[in-house]
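Note sheet for the following structure.
Note that this complex is displayed minus one protein chain, with the remaining chains in position.
Chains: A, B and C, in written order; residue numbering restarts at 1 for each.
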Amino acid sequence: MYSQLAEEKVFKDPVHKYIHVQDQTIWNLINTREFQRLRRIRQLGTSYLTFHGAEHSRFSHSLGVYEITRRIISQFERSGYADWPQEEGLVALCAALLHDLGHGPFSHSIEEAFHMNHEDWTCRIIREPSEINAVLRRISDDFPEQVASVIQKTYDKPIVVNLVSSALDADRMDYLLRDAYFTGVNYGTFDMDRILRVLRPYKGRIVVKESGMHAVEDYLMSRYQMYWQVYFHPVTRSSEIILRQIFKRAHELYDRGFEFRFMLEPLPSLFEGTISMEQYIRLDEAFVQAVFMQWTQEKDEILSDLCDRFMERKLYKYIMLDHLDEVQQDYIRQQFVHAGLHPEYDLVIDSPTDLSYSIYRSGDNPMDKQIILLDQHEKLKEISEVSEIVRSISGIRKGKYHLYFPDNKLKAAQHLLDPQISRLFDMDPS
Amino acid sequence: MYSQLAEEKVFKDPVHKYIHVQDQTIWNLINTREFQRLRRIRQLGTSYLTFHGAEHSRFSHSLGVYEITRRIISQFERSGYADWPQEEGLVALCAALLHDLGHGPFSHSIEEAFHMNHEDWTCRIIREPSEINAVLRRISDDFPEQVASVIQKTYDKPIVVNLVSSALDADRMDYLLRDAYFTGVNYGTFDMDRILRVLRPYKGRIVVKESGMHAVEDYLMSRYQMYWQVYFHPVTRSSEIILRQIFKRAHELYDRGFEFRFMLEPLPSLFEGTISMEQYIRLDEAFVQAVFMQWTQEKDEILSDLCDRFMERKLYKYIMLDHLDEVQQDYIRQQFVHAGLHPEYDLVIDSPTDLSYSIYRSGDNPMDKQIILLDQHEKLKEISEVSEIVRSISGIRKGKYHLYFPDNKLKAAQHLLDPQISRLFDMDPS
Amino acid sequence: MYSQLAEEKVFKDPVHKYIHVQDQTIWNLINTREFQRLRRIRQLGTSYLTFHGAEHSRFSHSLGVYEITRRIISQFERSGYADWPQEEGLVALCAALLHDLGHGPFSHSIEEAFHMNHEDWTCRIIREPSEINAVLRRISDDFPEQVASVIQKTYDKPIVVNLVSSALDADRMDYLLRDAYFTGVNYGTFDMDRILRVLRPYKGRIVVKESGMHAVEDYLMSRYQMYWQVYFHPVTRSSEIILRQIFKRAHELYDRGFEFRFMLEPLPSLFEGTISMEQYIRLDEAFVQAVFMQWTQEKDEILSDLCDRFMERKLYKYIMLDHLDEVQQDYIRQQFVHAGLHPEYDLVIDSPTDLSYSIYRSGDNPMDKQIILLDQHEKLKEISEVSEIVRSISGIRKGKYHLYFPDNKLKAAQHLLDPQISRLFDMDPS
Partner (left out) sequence: MYSQLAEEKVFKDPVHKYIHVQDQTIWNLINTREFQRLRRIRQLGTSYLTFHGAEHSRFSHSLGVYEITRRIISQFERSGYADWPQEEGLVALCAALLHDLGHGPFSHSIEEAFHMNHEDWTCRIIREPSEINAVLRRISDDFPEQVASVIQKTYDKPIVVNLVSSALDADRMDYLLRDAYFTGVNYGTFDMDRILRVLRPYKGRIVVKESGMHAVEDYLMSRYQMYWQVYFHPVTRSSEIILRQIFKRAHELYDRGFEFRFMLEPLPSLFEGTISMEQYIRLDEAFVQAVFMQWTQEKDEILSDLCDRFMERKLYKYIMLDHLDEVQQDYIRQQFVHAGLHPEYDLVIDSPTDLSYSIYRSGDNPMDKQIILLDQHEKLKEISEVSEIVRSISGIRKGKYHLYFPDNKLKAAQHLLDPQISRLFDMDPS
């Protein structure tokens, strides 16, 4: 049962000025405990250790994605585009608002360490008994399922999926602008108002009027810059590595039956892979940080050292190499062992394959990955056919290797290393 | 032993663009565990529950205060002002950087609940054995004491105290700009560059050239607006009240010997007033939030309900009254008891005396509270002598009463209340 | 005959991002020669001589006023307010767009010099045969008259007049934001989006919901600051004085039959007070500047010197006095004559009565001058009843005297002056 709020509610937002809520359903979703939990999950994980302003939460990003989607739909309705199915507005707004619901604390690292997937959790929270589920069911019994299927891209109206998830969607537009705002870099800015004005529903998908091509180019360049300047910043990678090492070490210790001085549910369930939805919802970054603080006192030196490093930002240093083949990697690891260093905990190599992604690339599912222009004669063209700038950045792939290591330990052991390796790691000759 | 960094370090900052570190001492201070801890203390406490962008930390504010101080000193030196004692630069920068070091988690509420004072903690961390203390002592044995005395306003060069703490100091300038930026309101903006250009050291204090009067007026208006729009926002007050109630309830329960399902050091020490510096440094907002999450499961209903409210942002509602005398207060409380409500936990009255402060007012210590203009003929005038706008806002004192209460409980009990009281609290007649 | 454009037209605008034109009539009005002429009239007259960015035209301001009015109306319609007469939209938009149509070059000075009034010219251009008139008549025969009467505040629907012209109207909001943007001062910023959201049509006038009071306070403070920082800047006053002196001198010379080396219509008609509308429309600032450049070569020294001063920005210096009575004025003028200076051209006294205005003041026509708040109980209150800050700035009246004079001439004559007068004008003793 759908209903409009008697009076519009607004949130003050630094990026979009105001976020406007007009539907009772959206308002109720925001006030659930599952959605409020997103206040305690940072949008950019450990990036705050590189950019001290980047403490913004997934709560604010989710509101932002909702707001952009609302503006797009409102522009479609004002323009009277026949290709937009008006009755799909609410499901699109709900999917936009909830698309990141299942993110755990320090999402990327925890997912890697425990083989989880935030999208699965998002859909579980929507489908299984939860406050979110209860709010959605008030619309209709199958409404939760509809919202989940939009998020999983299996919804039977592809245009709705396209709106929420594509190469030029509300999600990407919000995070580029928001992350640029909170980190303080000025690479992420592009003319969103202009892009919103040139989006059009057309034959079952969202396209861009050709007159907006330059604004889209600018958006893609922002994305390119944000990836290299912010998302892949080596200091951020270094802190993610520490985090992953902590999860890994604790898991190992737990499996071995190590007696932790501090251990609290749902950690055991997490280690054993039996964590329930109820438990998952109580997981947040405050909990993880509080646990790490306790673990700085554990007897296992590797664990307590890593936790110290994370809490006090004593990250691993790194060197950058243009090339590094298997033989060289093996020799370096061998030298580390020789010097009494741990070949896994004291050295992490970030190879480009770990960062595989494409700023803009045509992929398997063309609807997802491509930006389609609509010219004056209603002809469709993929943007890289028309834009040389897009064509040229599409293929760029950076190929550096980053080697992360604990500076102090390496220094202490440097007399045991091959001097060539020592120099490679910028150690002064002793 | 003072030394300059081989290469200047910078932090990207959304408010000041870049924060520049040139001294080894400053760099070392930033990298201590005590200073890094400020990353886990929010600048605006619970304001993020009102303004979702306001997740910024005291770490970023402290860097900002340092940076503004650095710019002021650098302008003094460039201008060759004889009244500025150049050798005091480092002590001023250290005091600026460290002035908020002792803040605890959700500072205002925790200080009130446990009768602590963050400035005392700041000075303890500086004076007693700590990483901070060790860095400062490398300059000279009495350098920690000097820095602490600047913060305590007892330093023997009043101009240094004046620079770090006055009615127009780096602290206030940074927090107005920073809090405006992260909340997204645009009330806090004023022309800081202009103000920096018109500050002058003059006969042992910092004064403002009269040509900068309008910029100072604008700064004071920003302060006025930020207080009413952000710092005293009733929703923020409501969340602070919940927080204070939690601390109070837990303390009561602890004193009574209640058996907590979850209890962890340093909470017992905190309750008993025996918390050590080492323990205090490990206290942060992650810890407090993690504890509250655990306490949502405690058997004491008042405590678990309050913790639920805080974690899920189910805050108290409020009504606003222009007048409220003692007799009326007593009658309301009496009615609450009559309806089975708790007279303390279910009703909090925020009277204007709790908010006593002055946007701009001459006080006991004129050096602290006054802004002094220097005219072309080197005559000094207190700004409110010259500026009608300052004069007129100086005296403004708002006198509203806010009554905070749990909406749902009151609704459930409303049939037991005097209908007049019921109407007062916006309850519909049943 | 009203019609909508097939496709919305947009103008890129630095202040409002985009200006949206949806009506054929608005589009046609913009393309008339009378409206295009506004490109050649600066919004801030001679202020560009003080703030070099302030070259923006009345064309851009007029578009801005139109755009804000459009947004207000669109918000009224979206909110479904019954008190807004929807059929009045077009007349309101036309009046907003055209309200400054009659401004001449360097408007304030030329009006003073030739006793003209820009509002009269605006209404003549609307009513008499012109391209503007032709476009408006296509709507209906009396439509030009309707638009003119809104501008003259005699239209029979006061709410429309109120929208276009009041203490918180689209005109003032645009010029504060625009003038702040182009001068580069940051005093003029306020939260326009917020103000637009709290405006409401209510019983025949526009009121402000009480929740928006602080945003309105901020707007009034911006106005206060802009007046003192920008509009009344003494350097700008100095350049306006030169301009007025040029017009006055040329008029005098013309009346005396002086033989100008350069004289071109419509100057003679302007001097004789017989200028026709056709001629008036061809008057612009390019013409005035080009004439002044020619006049730098005239034989009359007063005229050529004043023109040189204007073109090369060799303005009069000024001194500021707190008090200056008639006797003192007479003595100064007498001394000027004594020293061989011209008592009118070489000394201009700007007394506070010339600047009489009120930042915010209840006046004769309460609809014009007052900002009315609507509280939750639908009660109306004038803002200064509620806001202490408005109350306190309402009465502020600055009372300084500025004396403008040609520095070089005074220096040359200073040995002939009473030393006390010499000191008053900051002349060093010779």
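One rule holds in what follows: a contact is a pair of C-beta atoms (placed from the backbone, for glycine too) under 8 Å apart; a residue touches a chain by one contact, two chains touch by 3 or more.
Computed from a predicted structure; not experimentally measured.
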Considering the entire complex, write down the shown chains that touch the omitted one. A, B, C
Residue of C:Thr189, C:Ser269, C:Gln289 or C:Ser351 in touch with the missing chain, whole complex considered: C:Gln289
Which residue among C:Arg39, C:Lys153 or C:Lys209 touches the omitted chain? C:Arg39
Have a look at C:Ser60, C:Ser130 or C:Ser387 and name the one touching the chain we're not showing. C:Ser60
Those residues of chain C that touch the unshown chain are 11-15, 17, 31, 33, 36, 39-40, 48-49, 51-53, 55-57, 59-60, 63, 181-185, 264, 282, 284-291, 293-294, 311-314
Those residues of chain A that touch the unshown chain are 185-187, 189-191, 214, 217-218, 221, 224-225, 228-229, 388-389, 392-393, 396, 398
Touching the unshown chain, chain B contributes residues 10, 17-18, 193-194, 197
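Just so we're on the same page, only the chains that are shown with their structure count from here on.
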Argmin over chains of |mean CA - global mean CA| returns B
By count of C-beta pairs in contact, the leading pair of chains: A-B
With centres defined as the mean of Cα atoms, the chain at greatest distance from chain C is chain A
Same or different, please, for the chain A to chain C contact, judged on whether over half of the interface numbers appear on both copies. same
Whole-Å distance, C-alpha centre of chain A to that of chain B, is 32
From the C-alpha centre of chain B to that of chain C, how far is it in Å? 44
Mean-CA-position distance for chain C and chain A (Å): 51
Chain A: which residues touch two or more other chains? 17
